[in-house]
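Comments concern the structure below.
All protein chains of the complex are present and in place, except for one that has been dropped.
After this line comes chain A, so read on.
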Amino acid sequence: MVTTSSSPLAPIPTSGATTEGSGAFQFPRLYSFPPFFNIQPVLSTRASQLASWSSLIQEYCRHHRIYTLTLVDALSTPLFNNSSLSRRLSLRDARAVIQWMTTTEGGNRAEWISAGNKKVKGEEGGEAGKCWIFWKKPEEWASALEEWVDRTGQKGVVLTLYEITESDATMKEEFYGMDPDLLSRSLSICVKRGKAQIFGGEGSEGVKFF
């Protein structure tokens, strides 16, 4: 029996995550199924299980506006730890889920973040297992940003990155409070598409859509 820290529904404290979640997150019914917390040995079952985990993680992160997960920390949060069942996903299994999400089969819904320059052998995303969770992929964020600029008639206007993610004007948008790294990555996709241009240097960037 695994002893678990019983934490109530609290957003996962990760870097760049805003603690904004309206109402309690509605867990899927598999979440109350104890074997869900063991990666199944039978291949066909596992495939379906991984897909279910992937959608749970995406939905959870979308609900709590989480952009990155650090697995060692996240394991004790409700996402991976069902305290009422006393069941939790092990680090190894959680890695397997994220690893699957990074593949094309898993829809590229996650990406490991390498820890600095030091190479940790064999461990993706460093020892702590840090990764992006793309409940919207950078390309999808890029499209969302383009759509927003178009909708609000701000083409040709120079916007600061702060304005995009933190101002009152974008409070209702999905990218409000977005991770700055993910934002610049999405913006650079806009640039590649020829839809935007980035000005200024580190810390004081501005962007113009056209």
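Criterion: a residue touches a chain if its C-beta (ideal position, glycine included) is under 8 Å from a C-beta of that chain, and two chains touch if they have at least 3 such contacts; residues count from 1.
The working rule: contacts and distances are computed from a predicted model.
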Given "tRNA (adenine(58)-N(1))-methyltransferase non-catalytic subunit TRM6", "Autophagy-related protein 101", "Vacuolar-sorting protein SNF8" or "Proteasome regulatory particle lid subunit", the protein name in the UniProt record of the chain not shown would be "Vacuolar-sorting protein SNF8"
With respect to the chain omitted from the figure, which of A:87, A:109, A:130 or A:195 is a touching residue? A:87
The one of A:45, A:152, A:167 or A:204 in touch with the missing chain is A:45
Since one chain has been left out of the picture, which residues of chain A touch it in the full complex? 1-2, 29-30, 32-38, 40-42, 44-45, 47-49, 52, 84-88
